[in-house]
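One chain of protein is taken out of this complex; the other chains stay put.
Order as written gives the chain letters A and B; numbering starts at 1 within each chain.
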Amino acid sequence: MFPTPIHKSPPAAQIAYKVLLPVALVIWLIPLIGVAVTSLRPASDLAAGNYFGMPSSLAFGNYADVFQNSPIGWYILNSFKVTIPTVIGAVALSCLTGFALAVYGFRANLWVFFAFVAGNFIPFQILMVPVRDMTLKAGMYDTTIGLVLFHVAFQTGLCTLFMRNFIKGLPFALIESARVEGVSEWRIFRHIVLPLMRPAIAALSVLVFTFVWNDYFWATVLVQGQHAMPVTAGLYALNGQWVAAWHLVSAGSIVAALPPVLMFFLMQRHFIAGLTLGATKG
Amino acid sequence: MKTFKALAGLALSAMLMGSVAFAGEIVINSDHSDPAPKKAMEELIADFQAKNPEITVKWNNFDHEGYKASIRNFLTADPPDVVAWYAGNRMAPFVEAGLFEDVSDVWAANGFDESLKSAAASMTMDGKKWGVPYTYYQWGIYYRADIFAEQGIAPPKNWAELLAACEKLKAAGVTPFAIGTKALWPTGGWFDYMDLRVNGYEFHMDLTAGQVPYTDPRVKAVFEKWAELVKPGYYLENHAAIDWQDAIPQMVQGKAAMYLMGNFAVATMKEGGLTEEQIGFMQFPEITAGVPMAEEAPTDTFHIPSGAKNKEDAKVFLAYLASPEAQAKMNATLGQLPVNNQAAKPSDKFLDAGFTMLSNAYALAQFYDRDADAEMAKAGMEGFQEFMVKPGEVDRILERLEKVRAKVHQ
Partner (left out) sequence: MANAKPAGFWKRNQLKIAPWVFLAPGGIMFLIYVLIPIVQSVWISFHDWDGLGDKVWIGVANYVELLDDDTFYTALKNNVLWLVLYLLAIPMGLAVALFLNQTVFGIRLYKSLFFFPFVISQVVVGLMFTWFYAPDFGLFSQFIKWLTGTEVAILADERFVTYGIIAAGLWPQTAYCMILYLTGLNNLNPEQIEAARMDNARGLRLLWHVILPQLAPATFIAMVVTVIGALRSFDLVSIMTAGGPYGSSQVLSYFMYEQALSEYGYRMGYGAAIAVVLFLIMMVFITLFILRMIMQERNR
């Protein structure tokens, strides 16, 4: 394990580390603390110029206002309805595509890979009109499914890159030995490679979840009504026409940010996967 | 014969079903996401449905910023029956693309040319009417009445008095004008008023319509006058880094004394702790003697998309929206002014002053970013902001603006 596990270091270093951790965390999170404090400020503080001082009162009511002024509960549900299928879809598809690109040496391999990577580099604003028109013609405009399909397609680009590289790092001997035994390609994928991909799947799930959860642009392009609007677009509805209600937006942002963080926290254990490298010995 | 009857029966019932499905529901898309406008809309829709029980309203409320992008999508993709938007050059792209419905008939049938007279010009293109206005608000200089009293300054009525007031304030350690130009549009308000007062309404309309080059000496004259405020440092320093509302605390704390802004600024000032007695309102002072005083009054409107399914009932809604009762009630909640000159005006010190000022105004401008072509507006306001930071570069800035104008209005 790298760096040297701390419990092997002298006690002084251990204490120093244990002290440094929370200090570093606080410094790291100062902007976030700023957001949290702003979310508890009454609007009068901001209008009077009190941005960073102690709040004149703790306006917990801001959080209630957020739920009252906008159907944020509904928006959050919509965000889940869009994000979870996208994560499942994009990760599943990219497991397949990553496997194809990492394991097989067919001639067009490089070009296909290139296409996936290139397609993900584009400034996605440029896709707005063609994708909107296509979604409309398919009758999926203003639906969560329309949004899901686009996100799955778009995220597959980056996920394929990630998965392909990850699988490339796995010992090819595993696959070779399976082939020698006459195992079919699908079974190799399903029973040998896929279980080894758990850390990558976990990491990618978190990343895709976060990207799609925080997407604002496509929510405004492909969705109109409250029944399908995710929380990002709904959040900015808290801002007034003239006067930005930053204290409400801050409160709303914190609420809206909880699911991705929770997800990361829950998926962490999958990162600590032990690979069965022993299978290739002998 | 039997088949014929059956078919006829089928056709008849289909027609009936079809008409029942249409007559009855209208879909409205708008961006009234603030608490007050939201309440106003809710009341409006409730009252409308009470008066017209055979029509049901489905209302999609968007967030204010996202709406500006969304409208382009839903106008072509899946148009509702009524949309909220703005008057003047702002509605031009949609009118020119044939996406808005001509509602001159609604205006004619209800005598709106009389009751909505002040906004009629900004709703007209090619001699036809393209929507119905329901609210506007005044712009003017809001000032710290108590600081003025302290310094012995009377609200200035002309340019010389304004400069004198600024000098006095600056000497007392108070920045004369608060402003936050990060979002650019506050600079448009300043330019508009300077041009309206130096050159007059007709010239300003010609300029924003792109018929006058920005290198014209009359335009330069506006900037020369404006420089008399910029160069001595009568504006808040570093205004380009802050939004308009982040400049309010300066007024609240007494570090700045005046703010040229729309009436919505009052609510924020009060929020910051100022009392009504401390806030004064005055009309932008005269600059060139004898030029009739025109004012800025940006107008909000509703339109019918040309792709709407239920135009009949949508027109009924527009007619209701423009009625004196509906406008009075809506504007009481909005804290703004009704366009219908027969509506009862709200009783608020500032709105009252605004109403008087606007009713006596020579003419009403819609604000730079609604009067001028969109691309020109963006370039223009960037130029104004740069001028306010680097007044010495005025010639280069005007040349750049002229380049854009020539391209846009070729």
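Points to keep in mind about this one:
In the analysis below, a contact is a pair of C-beta atoms (placed from the backbone, for glycine too) under 8 Å apart; a residue touches a chain by one contact, two chains touch by 3 or more.
These numbers were taken from a predicted model, which means no experiment stands behind them.
Within the full complex, the chain left out of the display contacts the shown chains A, B. Within the full complex, the residue among A:16, A:110 or A:173 touching the omitted chain is A:110.
Checked against the full complex, the candidates B:40, B:55 or B:75 give a single residue touching the omitted chain, namely B:75.
If you put the missing chain back, the residues of chain A touching it would be 1-3, 5-6, 17-18, 21, 24-25, 28-29, 31-32, 34-35, 38, 49, 51-52, 93-94, 96-97, 99-101, 103-104, 106, 109-110, 112-131, 134, 149-150, 152-154, 156-158, 160-162, 165-166, 168-169, 184-186, 189, 199-200, 203, 206-207, 210, 214, 216, 232, 235-236, 246, 249-250, 253-254, 256-257, 260-261, 264-265, 268, 271-273, 275. Although one chain is not shown, part of chain B still touches it, namely residues 68-69, 72, 75-76, 93-94, 96-99, 181-184, 237-242, 246, 249-250, 369, 374-375, 377-378, 382-383, 385-386, 389, 400.
Everything below uses one rule, namely that only the chains that are shown with their structure count from here on.
The touching residues of chain A, when paired with chain B in their complex, are 43-44, 46-49, 69-70, 132, 136, 141-142, 216, 220-221, 224-226, 233-234, 236-244. If you check the complex, the residues on chain B that touch chain A are 29, 31, 33-35, 37-38, 60-66, 69-70, 73-74, 77-78, 243, 245, 248-250, 252-253, 262, 264-265, 267-269, 271-273.
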